[in-house]
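With one protein chain removed, the remaining protein chains of the complex are shown where they sit.
And then chain A:
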Amino acid sequence: MNTLIGNMMQVLLIITTIVIIKSKSNIKLVVFFSLFSLIAAILYYLNKSPDVALAEVAIGSAIMPLIFIVSISRQREFVVINHTEDDFLDNKVGTGYNLLMDFTKYYNLKLRIYNIDLNSLKGIFRSRNVDLIVEKSKADGKYVLKGKESTVLINKLEQMIKDIPNIYIIKISEAETYD
């Protein structure tokens, strides 16, 4: 019986490791990391070292995920790239600026807006973590907010702008490029 459970746990451990490597979402990764530690603790226990299993449970599946979750939720900056030519994102004037300011204040983030056009977006900045891109669509003159699908923030932003007529949101999955 013990060997059966042990073999199953070893297979599960390998599957969990592959899932951790392949997963794109941060929160999902932390949860699977916690699961990995739990399975490892069960294996330690089955191999007659309950002492190590206790330490693994306490540290690997409780403290490390807590630290990871805090560091994910404490991301300080909210990087916005401005592609509109008018005063939508102007300081203290535009409606979009006030909206984003309320949004970032709600989450204790620091709003940072970069005014650059598409062609100069290269070099180090390219690999940087961009949270939101603001554009003005040429067809109907509405403002488009492009954001990553995986972050929790975008869903909240979508709720906030639900009743504002001339803005809508596009969610981009992680693998695509931004432009």
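Following the convention adopted for this analysis, a residue touches a chain if its C-beta (ideal position, glycine included) is under 8 Å from a C-beta of that chain, and two chains touch if they have at least 3 such contacts; residues count from 1.
Criterion: contacts and distances are computed from a predicted model.
Enquirer: Mind telling me which option in "Multicomponent Na+:H+ antiporter subunit B", "Exodeoxyribonuclease 7 small subunit", "YciI family protein" or "Ferrous iron transport protein A" is what UniProt lists for the chain we can't see?
Expert: Answer from the record: the omitted chain is "Multicomponent Na+:H+ antiporter subunit B".
Enquirer: With respect to the chain omitted from the figure, which of A:I5, A:I18 or A:I59 is a touching residue?
Expert: Going through A:I5, A:I18 or A:I59 one by one, A:I59 is the residue touching the chain not shown.
Enquirer: Under the stated touch rule, tell me which residues of chain A contact the chain that is not displayed.
Expert: Residues in contact with the chain left out: 50-51, 53-55, 58-59, 62-63, 66-67, 70-71, 73-74, 76, 108.
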